[in-house]
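Written out below as structure tokens is the structure these notes cover.
With one protein chain removed, the remaining protein chains of the complex are shown where they sit.
Our next item is chain A:
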């Protein structure tokens, strides 16, 4: 168990703490020994908040008073269930007895709950069992996290859905929901909307294959407080963007799109420039984070028109040509990672990006090639605003102007701080 969440509790601390300490001190018996029974509950509670669960449990056995404090609702607001099987994980699981006790005594106190589940179906099932018992609680955040393979996907859909809807129905004030890689579907999202539309602020549901564009559109239409959204590209539509930029909708802060190709030659739809424009008008500061995991020949529909993308991650090889288009179409770009590229150096592309993307502040290059002089030019153009510059050593191709030894001086000079390329061990 991790340390309890302290966020939000600070305000309740009150001015009494130093006062209480003084009282404790005054109450000291003559011989100077402290009588621990007099330790005020408020202070004990403070201490407990910093202790891991196991230590708290030990402490709770000291006396009746401490045991009472142990069961204080405040200490049970936040809980992380770790569900692992010895056959599929190296990590320990939350003890079943503890789970039972929580459900029995503290389920109505739970507010911030996450489930960490290993790759086994049993663990995902166990998580659903717990979920379906959370009938008398009102959760604010719920996270279903697959720590290895996406094991929720292996459950019978109906089983998963019925457990999840228990939470949706009973918690009337869910604000954050993280259900990536799960078999959640359109009808269950409807239940979510029906019960939590006023409070929902964050929804992460990357790779949920049973949700349709219409399903997510329903969420965007009804939940006007939604600020953060993560989903796969196939759920993204012009309608969705328009719904998110409607007048009644709060400003969006964060939109994350994963573009993953399931099979080669897959066709991707494109999004109208007008829809993106509407989005930017409505939420001028929003982050658009896009992860691409595509084959080189699948980039056709992307970067034709201007896109308000701020963070770009190319997880597979991306062509020189596409990167050239990035320079032309992404004026809001802040961070760029290129994991791999073909065999030709990316010189002009980088320089164009430096020229056009005036907010670029972080760049990472993996298996790419850039000539040293082009790289120096790039850094010179961007200057000190590059707060993150991680370039694998092999990326920089020495040329007549700069060798591998002088490049870091040159780059450091332009950055105004000492810089070195990233290195991988030579074995």
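Definition applied: a residue touches a chain if its C-beta (ideal position, glycine included) is under 8 Å from a C-beta of that chain, and two chains touch if they have at least 3 such contacts; residues count from 1.
As a convention for this text, contacts and distances are computed from a predicted model.
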Name under which UniProt lists the unshown chain, selected from "Tyrosine aminotransferase", "Basigin isoform X2", "ER membrane protein complex subunit 1" or "Cryptochrome circadian regulator 3a": "Cryptochrome circadian regulator 3a"
Return the single residue from A:41, A:154 or A:422 that touches the missing chain. A:422
In the complete assembly, which of A:158, A:173 or A:387 touches the absent chain? A:387
Among listed residues A:44, A:294, A:323 or A:374, the absent chain is touched only by A:294
Please identify, in ascending order, the residues of chain A that touch the omitted chain? 2-3, 84, 87-91, 116, 118-119, 145, 147-150, 180-181, 206-207, 258, 260-262, 264, 287, 289, 291, 293-294, 311, 313, 315-317, 335, 337, 339-340, 342-343, 362, 364, 366-367, 384, 387-388, 390, 392-394, 398, 403-405, 409, 412-413, 415-418, 420, 422-427
